[in-house]
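Heads up, one of the protein chains got dropped from this complex, but the rest are sitting where they should.
Going by the order they are written in, the chains are A, B and C; count residues from 1 in each one.
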Amino acid sequence: MKSLIAAAHTPFDEKGKLQLSVIPEYASYLKKSGLNGVFVNGTTGEGVSLSREERIETAAAWLDQQSDDFRVLVHVGHNSIAEAQTLAEHAQEHDASGIAAMSPTYFKPNDAIELVRFNAQIAASASSIPFYYYHFPALTDVHISVRDFLAQVLGDIPNLKGVKFTHYDLMDLKLSMEFSEGRFEFFFGLDEILLSALILGVSGAVGSTFNYMAHLLMTLVDHFENRRLEEAKECQIRAMKIINVIHRYGGSARVGKTILRNCGLNLGQPRLPLRKLSIQEESSFLREIQELGFDQYTIRSLNSAP
Amino acid sequence: MKSLIAAAHTPFDEKGKLQLSVIPEYASYLKKSGLNGVFVNGTTGEGVSLSREERIETAAAWLDQQSDDFRVLVHVGHNSIAEAQTLAEHAQEHDASGIAAMSPTYFKPNDAIELVRFNAQIAASASSIPFYYYHFPALTDVHISVRDFLAQVLGDIPNLKGVKFTHYDLMDLKLSMEFSEGRFEFFFGLDEILLSALILGVSGAVGSTFNYMAHLLMTLVDHFENRRLEEAKECQIRAMKIINVIHRYGGSARVGKTILRNCGLNLGQPRLPLRKLSIQEESSFLREIQELGFDQYTIRSLNSAP
Amino acid sequence: MKSLIAAAHTPFDEKGKLQLSVIPEYASYLKKSGLNGVFVNGTTGEGVSLSREERIETAAAWLDQQSDDFRVLVHVGHNSIAEAQTLAEHAQEHDASGIAAMSPTYFKPNDAIELVRFNAQIAASASSIPFYYYHFPALTDVHISVRDFLAQVLGDIPNLKGVKFTHYDLMDLKLSMEFSEGRFEFFFGLDEILLSALILGVSGAVGSTFNYMAHLLMTLVDHFENRRLEEAKECQIRAMKIINVIHRYGGSARVGKTILRNCGLNLGQPRLPLRKLSIQEESSFLREIQELGFDQYTIRSLNSAP
Partner (left out) sequence: MKSLIAAAHTPFDEKGKLQLSVIPEYASYLKKSGLNGVFVNGTTGEGVSLSREERIETAAAWLDQQSDDFRVLVHVGHNSIAEAQTLAEHAQEHDASGIAAMSPTYFKPNDAIELVRFNAQIAASASSIPFYYYHFPALTDVHISVRDFLAQVLGDIPNLKGVKFTHYDLMDLKLSMEFSEGRFEFFFGLDEILLSALILGVSGAVGSTFNYMAHLLMTLVDHFENRRLEEAKECQIRAMKIINVIHRYGGSARVGKTILRNCGLNLGQPRLPLRKLSIQEESSFLREIQELGFDQYTIRSLNSAP
């Protein structure tokens, strides 16, 4: 059984303010989709674009939806350890399923030692809940391998429980899994090549497209687990084609809300520095993914979700 | 007359907490050095590594030292516009000489339009004081030219007053100056090649090494202004050799405090993710710069500063 | 049935001169290993480090070993189209199974149009034999997607038959395969994650480690084709661990010959700019891969190859 988690968008109203009132509906929809949890205030959630209070309030609203079969992981990564610790402490007070942090991105660690030390201070401030290292070199531009990070951790992060691995380097993913000998959980973060990670034994995923392609991706996983490889591959191709369009329009954090709004869930627009889609872009974007069969194959509408 | 400004370090105590009590002495020393101001909470000040309250308190402590001939520029750049605005509003309330912001570094602007929109929202929250754009591609990894930024600004940032230009691209620097037709102030940020910018007509500098090489750099400027080009070049070479050592040891934000402590001003150690120098590194670093004649030629001691 | 091809090293003597006399033995060994061909003068073969005559002579020596079930693909890529054409014409005269070329690497194409035009001129000079595009962004630093290249090709390269895809971007690999609708052959080039490409339907591989891990990789493929996914994964992990060591020592082009020499096939040392291993490096490198079980699991010795 895999652990499939949606990277949650942060809901804004028309003026760009937090609109937390929509979170219960959003959570209910994700639960009905069969997902096992959410990853809050991460890249998709534009966590770094939120104020401290916004991050805390958003986390709190999601933590209200946490249950035994619906984990809430709170991303607390920040260039300032002090700020990250405040967020971590809050998550711990509310019994989050775990926190996650990434590398700092302005002053970049030169090696695994510096990367571990930075994260160790954050992890220590919420030592009673699990800590996950969030590896996303495409945005952090920090290319220290997870394998090196784990080898350096030793006892420095006692609550380390796993890694959100959002990178193409499947060799580093697998070598890290081997190194961990089952002690750590690995969430793969590139939905477009999920199948290529599944065959290496990854047991979980945190992805932005689980917001609107959960059915498709869960079908992919089901096919894979039952050794229907051709069918799994077909699911992967469908997902990949849609994600390719998403990339051309600027990525999930920018366009994911457009898809969800089109499905009946209005989470507002992304914030600067992400530029919201123009009306024309929105129209052509939706047409492109619909031409790839988005409606039929990937999502069950919010109303009809089982 | 040039405007020469020190990029201030942020003082920490032995436990790494803010130690603002040292700022009056620090300011007095910089004023006696003949400098025209400080740039607070920037890269040298590890601004992004501070909590919001720390940034505000640090800014406030420096703003207490502001005077007609000693400007205090407060860097408020942040990945979150909301956080940057809070910092900007504080600076405005305390009548800062100006604020500065850089590009966001996690979600990177794709073009000058996005870069301007982001900064415009920050600038607008402190519209009664000058706004400076802080260009530092080596750390932001955002390579949109300043010339393009300025051409895009139009009326979108009415309080734009200048640019802190910390980059090797002197063509972009000069074309930006030409484009601005004197409307904007340009502070050059690479002390190691200041002379090469002076000859292009730059009228100011914000640099980390003004903390401990103000005498040398001001002598350089004086020689240049009086057309003693050979002497100016000699000063530049001295500075350059020392800065080269600073770079090899990790840069000013990491090692500048070591120099100042050695000169009698204890500002503590840098914060993670910057790794403080080991005792051995500190010793060899100081020896290397002393072998380059650091004591004699570059600094007058804190006690003897005129 | 997969098509598995070794990226051949170029044999040098003790003075670093070509030693083509060893090629029949080398070819015989690869054939006995069950491989379907060789890729000559590519990255592993240090093609760009050879003179024109050396490339021609090396290609000729390998082409003598070509047979119905042992393809010889000749890499003719060069920054100079004229030089590449000379190599291509030679390959055609000797009825090579195909030629391959990569992007130029000094003046880099700005888009797929320029990339196609460059390769089209090379392909046209050997129009009666298949042309393969060699995609290796890690070394060329040209990141134009293969999907874009194929979409641009249209009728401009009538003899285009496939792609040697040496990159982590499995989404681009699969979208390119989908786009080609079976018209093109795809050779995957990263042996360390071959399984992750196989599950996406790739039908061939060109890899450097087939020189010494053919048995292991062919076993991997066999397990995969017979749906023994756990066993296939175990093979992949073994290969990956060894390749990880190879990477740490500078990559296959640098250290592959050390392995082969240790197995009884002396191909000399790599050429500058690749630095040959010191005796100490050689010793520790071999020990590291042996500790990973290299001898037992990956290679059958040259003498005992079936």
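In the analysis below, a residue touches a chain if its C-beta (ideal position, glycine included) is under 8 Å from a C-beta of that chain, and two chains touch if they have at least 3 such contacts.
Note that the structure is predicted; figures quoted are calculated from it, not measured.
Among the displayed chains, contact with the absent chain in the complete complex occurs for B, C.
From the options B:V22, B:A124 or B:L200, the residue with contact to the chain not on display is B:L200. Between the chain not shown and the residues C:E83, C:E281 or C:D295, the one that touches is C:E83. For subunit C, the residues touching the absent chain in the complete assembly are 46, 48-52, 54, 79-83, 86, 103-110, 113-115, 117-118, 121, 139-141, 250, 253, 271-275.
Contacts to the hidden chain, counted on subunit B, fall at residues 168-171, 174-175, 178, 190, 192-193, 195-197, 199-201, 227, 229, 232-233, 236-237, 240-241, 243-244.
Rule of thumb we're sticking to: only the chains that are shown with their structure count from here on.
Counting hops only between chains that touch, subunit B reaches subunit C in a minimum of 2. Each chain's centre was taken as the mean of its CA atoms, and the one lying most distant from subunit C is B. Each chain gets one centre point, the mean of its Cα atoms, and the points for subunit B and subunit C are 50 Å apart.
In terms of their C-alpha centroids, the spacing between subunit A and subunit C amounts to 36 Å.
Residues of subunit A found to touch two or more other chains are absent.
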